[in-house]
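Dropping the structure in here first, questions after.
Excluded from the complex is one protein chain; the other protein chains are retained at their positions.
== chain A ==
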Amino acid sequence: MDVSHSIRERTIAENSLVILLQGLHGQVTTVDLRDESTARGRVINVDAFMNIRLEKVLYRDRRGHVSSMDDLFITGRNVRYVHIPDHMNIIETIETQLAKIHRVRNFGASGGRKEYSKKK
């Protein structure tokens, strides 16, 4: 459940709803793709561009043919929907993810390299 190592990705994620998807690490969800196929599996990772890695996937293609895969990488552009598990608290998940990013940002704050300079 690690935050991205890239400053650019952290900033992109922090300023969009992708951060909620990043909070889905470890959950089993269904991703509906642009081409009408669906993939249901456990979320390993979601990056700032909405690229999604799933494991232990049940993949149903456009024709309805089901196959299973150990590992699936979906390009962000190809995502249409992500089904959010019922039990999830959305605000809490977003706030937790934001807190993680801020923790990383403040890590080198005193005497370390700052991500952005505050000009006063």
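In this section, a contact is a pair of C-beta atoms (placed from the backbone, for glycine too) under 8 Å apart; a residue touches a chain by one contact, two chains touch by 3 or more; residues count from 1.
Criterion: contacts and distances are computed from a predicted model.
Visitor: UniProt protein name for the omitted subunit, picking from "U6 snRNA-associated Sm-like protein LSm3", "Myotubularin-related protein 9", "Large ribosomal subunit protein uL23m" or "proteasome endopeptidase complex"?
Guide: "U6 snRNA-associated Sm-like protein LSm3"
Visitor: Contacts of chain A with the missing chain: which residues?
Guide: These residues touch the chain not displayed: 14-21, 34, 50, 76-77, 79-86, 88, 90, 94-95, 98.
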